[in-house]
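Certain chains of the assembly are absent from this excerpt, and the rest are unmoved.
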Amino acid sequence: MCRWMAWIGQPVLIDELLFKTQHGIVDQSLHARMGAEPTNGDGFGMGWYGTGDGPAVYHSVAPAWGDANLRELAGHIESHLFLAHVRAAIGSPVQQTNCHPFRSGKWLFVHNGFVAPFAGIRRDLSMAVDPERYPDIHGSTDTEIVFQLALTYGLEDDPVTALERTVGLIEATSARDGTSGTVQATFGISDGESLWAVRYATNEKARTLFGSSSVETVRRLYPDNARVAQMKEGDRLIVSEPFADLPGVWHEIPERTAIVVRPGGEWELRPFKPVAPQRRPAVSQYAG
Amino acid sequence: MCRWMAWIGQPVLIDELLFKTQHGIVDQSLHARMGAEPTNGDGFGMGWYGTGDGPAVYHSVAPAWGDANLRELAGHIESHLFLAHVRAAIGSPVQQTNCHPFRSGKWLFVHNGFVAPFAGIRRDLSMAVDPERYPDIHGSTDTEIVFQLALTYGLEDDPVTALERTVGLIEATSARDGTSGTVQATFGISDGESLWAVRYATNEKARTLFGSSSVETVRRLYPDNARVAQMKEGDRLIVSEPFADLPGVWHEIPERTAIVVRPGGEWELRPFKPVAPQRRPAVSQYAG
Amino acid sequence: MCRWMAWIGQPVLIDELLFKTQHGIVDQSLHARMGAEPTNGDGFGMGWYGTGDGPAVYHSVAPAWGDANLRELAGHIESHLFLAHVRAAIGSPVQQTNCHPFRSGKWLFVHNGFVAPFAGIRRDLSMAVDPERYPDIHGSTDTEIVFQLALTYGLEDDPVTALERTVGLIEATSARDGTSGTVQATFGISDGESLWAVRYATNEKARTLFGSSSVETVRRLYPDNARVAQMKEGDRLIVSEPFADLPGVWHEIPERTAIVVRPGGEWELRPFKPVAPQRRPAVSQYAG
């Protein structure tokens, strides 16, 4: 179980949304309310777009609430688009290479949930990753394999379709005991301009996911709120669980739904429908 | 480049060989003399047999010379058989899951050297690992894959033959650019009773490896040496480079040679001859 | 807020009490029930007596629940007397030098609670530490200063009296704003033979502390319990909160009380009465 958040809009000090917000993501690392677990202390990661080439990532194995460097960075880095993730490990080791966001070129990827039974199908899924990309696998999480599969299936052209194929592949892949793969997920993806998010679970209730209303709406609801007054046209947040308790501000993203937020803050929702790939990747013969 | 050491013999405080020995392995983490690099500061690991079920492993990402916990453990843990390893990373991340020794059941495995071009053949080698063992891969080093392949090829029955098949497989595996795999290695293996070591390189000079003479010989050479006086029948050391400068004490293990040290300290040498496996493990079809 | 445990009795694998016990100390790192906070994820420490000279300490900044090395050590180290501590930092940094137990010679010291207002009186308390001991201060916690003061006041001769003087000194020391010092504490102390514990708070309810009944009592209560069957004459536990839900097994240590458990398991309780030291340590003149 994990929690994540994404910001798109005017450039802000990351601090504003990590530490200065009521029940922000760092608070959720210690006191998540809607997650499977209240504690998300198995590492932290954030990725942001701004100065320098492509997105930067900061990965830490320390719990977010106690990471002195994180406070420093948040207070001194400004970004118009960033993702932050607090991790609750399920089995895989607490190490930087298992921290989200995962990155490829200009793309960032975060995930809250799991693939099951991962150990049973990890090898076949890994084999389905484009061989050219196999050397990019540095950690041991299900999320990294999901990301590499999505890249294999064209995430850079169409993130949602690529994830539909990826989830379709996972559901079509069976462990040796016959158990077929299942996915529990909210995904967050960005290329530095737009933001994509998906809420989906194969056969249980999906993890929560919320989007913030348009600035106009928020202003109308809270004309006197100081923070709201600072909001600009096009600012949007996508979060695992609402930060502040502001009725009317947070839209729950429906289950089995994908959302894309464009620069300027417009968003579109569409159904998320996994598709089993035409050709199953060969279950590699084993000759040992 | 790394350095490692192995002890087999009377139970000793690990301290005696890690910190109290002239030019011991911890000193080699900072000032290796015979290695490709003088500094081996990218993590430390040790595995020992003693109290509790099977071997214990301690993995640290801190340089050995500065790890306070290591000093504590070394000073308070006694073992009749242990391996210690200081790491100099070549590309792969500094994380506990990349620290040696690697373990499977009662077996421990350390490696000084590399597989090249690893990125190019990592996928095919990973595919050749027994699928049942694939979920045991937690890190991203070449050594872990070598160990899993050796297990796949019967290390638990015959370590040297299994490594000959493993090295044979690597040399028979070619990267997409046609470059065939090469191995640079000294290996250390134990099951808690015996100790195996291999020195081999496909086509360059192999990393150095030394074994200590029999206690009788050492006693004859240094009748007045206080440390030598403490030695008991059957004590043996296998090391990447000699600890103390004691002429006559250290035998250089020849290139392309495997050695086994049995309980009691007897050792046998035999040639190490890689064998390409009859059946090449299927290069898994890619269906992306 | 923290949680700690101490074992005295037959040699046991530390594992038995850290991981294999229902609601053991590692579980309390994630789900404490009686503490000020459910989460104690700001580092772990244990100290044990066994092989080697004096007690060993292992200090980790990783949350106990996710520390792979801790599982290894617990499963392979046996001790007849050890203390373990999970930390929830209040202000001071998460670093090994702030992890409990603190050690001096053969003595170990753990603390659950705080000294307030620590920042305001830290300097004067540090000045009251025996100058010979000042260089032994390596961290920045209130607990370390409490320990050094207790050593200054004769902990090695009489731990309880030394702590009564230490707490007396703290309560007699006022911050510049006139606020006088207060102490919230359970303390655990050992010299490798006996175990001392104190429960005390200046003016609020003290943190919880429990001792396990004599083996005879426990056996009478749970004749059929497998774990109980393994208990031996003289085994005792002192814990911040009960492990297993076994009515009758856990005695709550009263407030303002000190307890000593002798080898063999006999224990004595006595009132804990802070005494302001005859001579206040000079509040050092400041000449800046």
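All chains are identified by letter, namely A, B and C, in their written order; residue positions are counted from 1 within each chain.
Convention: contacts are C-beta pairs under 8 Å (C-beta built on N, C-alpha and C of every residue); 3 or more make two chains touch, one makes a residue touch a chain.
Every value quoted in this text rests on a predicted model; they were computed, and no experiment measured them.
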- prompt: In this structure file, how many copies does the full complex comprise, given 3 in place?
  reply: 4
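Quick note on the criterion: only the chains that are shown with their structure count from here on.
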- prompt: On Cα atoms, by how many degrees is chain A rotated relative to chain C, nearest 5?
  reply: 180
Query: Interface overlap for chain A and chain B, more than half of numbers shared or less than half: same or different?
result: same
Message: Report the inter-centroid distance (CA atoms only) between chain A and chain B in whole Å.
response: 39
- line: Shared-interface residues of chain B (touching two or more other chains) are 96
Statement: chain B contacts chain A in the complex at 92-93, 95-97, 119-120, 122-123, 126-131, 134-135, 137-140, 152-153, 176, 279-282, 284-288
Message: Taking the touch rule as given, give the residues of chain B at its contact with chain C in the complex, in rising order.
response: 13, 15, 48, 50-53, 56-60, 68-69, 72-73, 75-78, 96
Field: chain C residues within the chain A interface of the complex
entry: 30, 38-39, 41-42, 61-63, 66, 68, 89, 93-94
